[in-house]
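A single protein chain has been omitted from the complex, and every remaining protein chain is retained in its original position.
Moving on to chain A:
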Amino acid sequence: MFTTATTTSQKLLQMGAAILLFAAVIGLILFIAGRFTGKADRAVAALYLAPTVLMLSVGLLYPGLRTIYQSFFDASLKNFIGFENYATILSDPEQLTVLRNTAFWVLVTPFVATGVGLLYAILVDKARMESFAKALVFLPMSISFVAAGVIWKFMYEYRPDQGTVKQIGLINQIIVWLGGEPVQLLIESPLNTFLLIAVMVWIQAGFAMTVLSAAIKAIPDDIIEAARLDGVGPWGMFRFVTLPAIRPAVIVVVTTIAIGTLKVFDIVQTMTGGRFDTSVIANEFYSQTFRSDNRGLGAALAVVLFILVIPIVVYNIRQLRRSEA
């Protein structure tokens, strides 16, 4: 059953077996849980949690620990080299560029995307054709990062200013219309990193707008009414009423986008492949592990990514707890 299935019938059989196994495990848990009577809450809870814990340890904890372990080894994972991989990440000029780019991404994307989303949500709130206007901004959300990368690669496409050659990229065409010379947008560093960030903002602004718009609509009307009666202007309304009311939502949006941004891989891989000084940690980790066959450095990069995500997750959880307390 665990061998590779080759024919369709074998695959169906495997799938059936997997579903049966799943049902059997659930059945077993329910059966055992049913045996407990009276005040055995903890035992029942532990039982219910057991499969999750097991899966988490096999699928997350063990690989995580193993990655950390491997990050102390050399390219072939044979020789222990201590913190050398981490030293490389912090000293090698190429790796420093990777860290710099990652910093750009994390510092710019969440705030710009949330800002754009928030502004849009406020502007279209209770406007005519609100849902249509929202749909326009939300649509990019449904496009995969790879597809978005391909689309924007065309936006930035460069053709030389030679004879009959026509621009096919929108941005360069606009530059030409304005009387400028076409620019090789994706080659100039660090401009290119910000052009890639624009793609992420384009995708995530819709997400920010949707969540924040819902939060704005959830503000009780009487508060707004009271503020109006007190003579609060539009800016004051935003500053003293709207923003405090939607603060938890803003934090969730910013942190969610920040985590997504740290993991960004597809956009970079599709648009530049990490060339021209645009690589970020997630892309470099892949490139070192699979392209360059430097497993140790790849693992170390993954660990760095993990470490960078932790404070954001912790902050997110603390804010959620506080807002619910």
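Throughout what follows, a contact is a pair of C-beta atoms (placed from the backbone, for glycine too) under 8 Å apart; a residue touches a chain by one contact, two chains touch by 3 or more; residues count from 1.
Operating definition for what follows: contacts and distances are computed from a predicted model.
Protein name for the hidden chain, per its UniProt entry and selected from "GMC family oxidoreductase", "Phenylacetate-coenzyme A ligase", "Ferredoxin" or "ABC transporter substrate-binding protein": "ABC transporter substrate-binding protein".
Contact with the chain that does not appear here is found for just one residue of A:49, A:174 or A:314, A:49.
Taking the whole complex into account, chain A touches the unshown chain at residues 4-6, 8, 11, 14-15, 17-19, 21-22, 25-26, 29, 44-45, 47-53, 55-56, 59, 75, 94, 158-163, 165, 184, 186-187, 252, 256, 269, 273-276, 287-288, 290-294, 320, 324.
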